[in-house]
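A protein chain is absent from this complex, but the other protein chains hold their places.
Right, chain A next:
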Amino acid sequence: MQTANLLPLILVIAVIAYGLSYMRSRAVAEPIGGIRNLKALPFYYAARAALWCAIPALIVLALWAGFEGKVIQNYVVASLPAELAPESDGQASLILSQINNVAAGKLDPQFVPPEVVGAADLLDALKQRSASFKATLVILLAVLGAAYAWTRVQPHINARENVERTLRWIFFVCAAVAVLTTVGIVFSVIFETFRFFGKVPITEFLFGTSWSPQTALRADQVGSDGAFGIIPLFTGTLLISAIALLVAVPVGLLSAVYLSEYATRPARAVIKPLLEMLAGVPTVVYGFFAALTVAPFIRDLAERIGLEASSQSALAAGLVMGVMIIPFVSSLSDDVINAVPQTLRDGSLALGATQSETMKNVIFPAALPGIMGGILLAASRAIGETMIVVMAAGLAANLTANPLDSVTTVTVQIVTLLTGDQEFDSAKTLAAFALGMMLFIVTLALNVVALKIVRKYREQYD
């Protein structure tokens, strides 16, 4: 039986176990004076039965699915006669794929040695035996588990504790998935980064002022050796992020002040969702808005006042990115400003302070750590943003502080390094991982700082 069919079958058995145990627990409760005299509610007995039924079966199923292929393959390879036994890993995988293809009927048996055909038959037989054995074992486990739990439906046994403990493990596993994924990503990036630093010295990477990742494909090819200095990329990133924050922080903060302190209730009910909608606009839409509308406008404006401007400028990307992250600043600031207790406002107003004095002297200082947290989150969003910059700021890795020049950022370079057909062991593609690593460190640091600040803020006025 296929794994796909086993899953619903286990589910059905679990449901049956649930129902039977539920009925049994009520029946058991009857003679001793109702379910109040059971150690746990019928639901817990039933849930425990379902868990006993499903969890061992599922674990065995998962292990089987994980190791079945490997075990069978090893067995088949071992069965090959000595003259065909593979000498290297490459040969082994070649023979294995031959065997697999013959077994699947994709390869005509007459093109391969008869030993391979024999191995293919063996593979088929093993697979069938394994499948039927697996199905029997899993179903048996499910039924046995259910039956065991069913017999354990007894008034003096506390099923609630078992269920609670199992649920805690299930929740823990779910939480672990997110953590393990992060760890996995970090380790794969770290690994590739070290490979990159094997090809390019870390000092050149960190302190080089020129970025030009094109390397020669062959030794005799004319072309540059590539330059992997990340300084221009980080300057570009910082320039654009700084422009974005210059837009987003004042606008977002002041709009948060308006929303929380001055706006009437109906105005707030309309404006706040509209503002937060900005965060829902896909960044690619912001990107072509920046590239097609804002960037040419800035170029024309700059030319009119006698400045030289590139048609793709850091300023255009930064401005639009700033608009994009306004809701991050405003929404979080609005929340922290609202969290400042009304009694503090009253205290200040009752002393004769005006609304803006109250804002400036009491509410803002009390909310500042939270606001800083919001700004740092917006900053890490700006640093990680890619699409707007790809479209509006260009790809030229200029080392410049002039916002009218075109610049490029770390994220944009990662995109250009890895898109298209690439070989995954050249310095060029590995550079992407090193860049990702640097970016990860920077945004992680920002997030840690932001979280620290937010946590500190919680202790402020209690």
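List of remarks:
As a working rule, contacts are C-beta pairs under 8 Å (C-beta built on N, C-alpha and C of every residue); 3 or more make two chains touch, one makes a residue touch a chain; residues count from 1.
Criterion: contacts and distances are computed from a predicted model.
A single chain of the complex does not appear, and UniProt lists its protein name as "Phosphate ABC transporter ATP-binding protein", one of "Phosphate ABC transporter ATP-binding protein", "Hydrogenase maturation factor HypA", "RagB/SusD family nutrient uptake outer membrane protein" or "Succinate dehydrogenase, cytochrome b556 subunit".
Listed residues A:351, A:401 or A:444: the one in touch with the omitted chain is A:351. Contact between chain A and the absent chain runs through residues 264-265, 341, 343-354, 357, 361-362, 365-366, 460-462.
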